[in-house]
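The structure is given below, and queries will be raised subsequently.
With one protein chain held back, the other chains of the complex are shown just where they sit.
What follows is chain A.
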Amino acid sequence: MKSFWMQSKAEIVRTLRNKYYIFWSLLIPVLFYFLFTNIFTAPRDDEALWNVHYLMSMTTFSIMGSSIMTLGIKIVQEKAEGWTIFLHITPLSQFAYFGAKMVAQTVIHLFSILVIFTAGVLINGVHLSFSQWMFCGIWILFGSLPFLALGTIIGNIKKVETASGISNLLYMSMAITGGMWMPIDVFPSFMQQVAKWVPSYHFGNGAWEIIREQYPSFLNYLMIIGSLLLFMVLSIYIGKKQEAV
């Protein structure tokens, strides 16, 4: 058990020292948030609502990024550089290795959420009730699960360059189609239909509902859990297939 906590702690420390994480998962979302709520703004009926809405967009955008990118690429890198091979000859189990990564990611996500929420309060004086803040935080942690599973699928890729290319592509296309950069109501109707099928939309939508004093819809839950199961099965299947070679 001690090794599990040590491993989780090491993973947390490593992520916090990772410049890419600081830049892409903290600085960029906060910067975008500032720009799109203060500089490039269209006249809106309800500016306060937009400020909260976009805060949730940027938080989910950040969390989705570190789930797919930080987790996936690190796994590939550790495999490519042989660190995973070394771990195989120590008593640390595979379960503990992946488990610690998940625990660490969750702690990191909690940290990112706190940072970005705080930025929202400081930049635009965003106001939500305590239970809304809590619910949003919990929803975002929960909704990150399928993207962590997606990260482990990326983790099966052999080369770091390929992994980083593919995860970037997935990340950006899901962010756009899911309406994290701009709300899907401004999309053409065809794109609006597409959005309903990407997990990133449902991830964001859960939080968008909460700030509107609603609850995430049944479909949001279903899509998050469904894609989590799908990605987990895929990840395990690909992992087993590679082991057999």
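Throughout what follows, a contact is a pair of C-beta atoms (placed from the backbone, for glycine too) under 8 Å apart; a residue touches a chain by one contact, two chains touch by 3 or more; residues count from 1.
One rule holds for everything that comes next: contacts and distances are computed from a predicted model.
Novice: Select, from "FAD-linked oxidase C-terminal domain-containing protein", "Cytochrome b", "Translation initiation factor 2" or "ABC transporter ATP-binding protein", the UniProt-recorded name of the complex's unshown chain.
Specialist: "ABC transporter ATP-binding protein"
Novice: For the chain left off this view, which of A:88, A:127, A:158 or A:241 is in contact with it?
Specialist: Within the whole complex, the residue contacting the unshown chain is A:88.
Novice: For review purposes, identify every residue of chain A that touches the missing chain, sorted by number.
Specialist: Considering the whole complex, chain A reaches the absent chain at 2-3, 6-7, 10, 13-14, 17-18, 77-78, 81-83, 85-86, 88-93.
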